[in-house]
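In what follows, a single structure is set out as structure tokens and then discussed.
Here we show just some of the chains, and they stay where they sit in the whole.
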Amino acid sequence: MKQLIEELRRFRDERDWGQFHTPKDLAISVSVEAAELLELFQWQKEADQLDPKVRDKASGEAADVLMYLLLLCDRLEIDLVTAARDKLDRNRRRFPVAGSRGVAKPVDQEAD
Amino acid sequence: MKQLIEELRRFRDERDWGQFHTPKDLAISVSVEAAELLELFQWQKEADQLDPKVRDKASGEAADVLMYLLLLCDRLEIDLVTAARDKLDRNRRRFPVAGSRGVAKPVDQEAD
């Protein structure tokens, strides 16, 4: 992961693209890529087997989401993995195993 | 990162939430969280200083995006970091430094 972040920085800086990377524009990119990822599953029925071609495309789109997310976090000086572990800690307290088992709840349904 | 994935799996399995995690529903979650992240920057002007409160909230929303993205990749048996490094390799070939320097281009603007 650290190596990926280093490579992304080098990729950006060699091309002098940091000037385009405002937090707002990077957040737009994360959202646009997430929609391209979603589009792959758009007409998927629950009973359908997943097409291996969809899986391969999902790999590329998920990669795009992660790359823009890391570029955004780099700009905001956020350590993404630490942020995720902190959030997961909060989710553990918010959704204790007893009371949550088998009940549909998004992992982010927090007050904040 | 590997540890985070392990913790996410345990969080999901202790609550028996894997049954809700179809690829389609997880892709919806990635997209919904990405929009919540974007919302933070919605009325941000280019000249504005970023509010530290926005940065803190962005940290939590970016964490949500990553967590759902990892849960999706886990379901699809995709190694997200490897996928990102592969994509970055393709982007390096697609956008050679000469010819890309200082020209606005999203890092994912590939034919495929």
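By letter and in written order, the chains are A and B; residue numbering begins at 1 in each of them.
Quick note on the criterion: a residue touches a chain if its C-beta (ideal position, glycine included) is under 8 Å from a C-beta of that chain, and two chains touch if they have at least 3 such contacts.
The structure displayed is predicted, hence computed values, not measured ones.
This homomeric assembly is drawn with 2 chains in place; in total, the structure file defines 4 copies of the chain.
By definition in this document, only the chains that are shown with their structure count from here on.
Centre-to-centre separation between subunit A and subunit B, using Cα means, comes to 2 Å.
Looking at the complex, you find that subunit A touches subunit B at residues 1, 4, 7-8, 11-12, 14-17, 19-20, 22-24, 27-31, 33-35, 37-38, 40-41, 44, 46, 50, 55, 58-60, 62-69, 71-73, 76, 78, 80-81, 83-88, 91-92, 95, 97, 100-108, 112.
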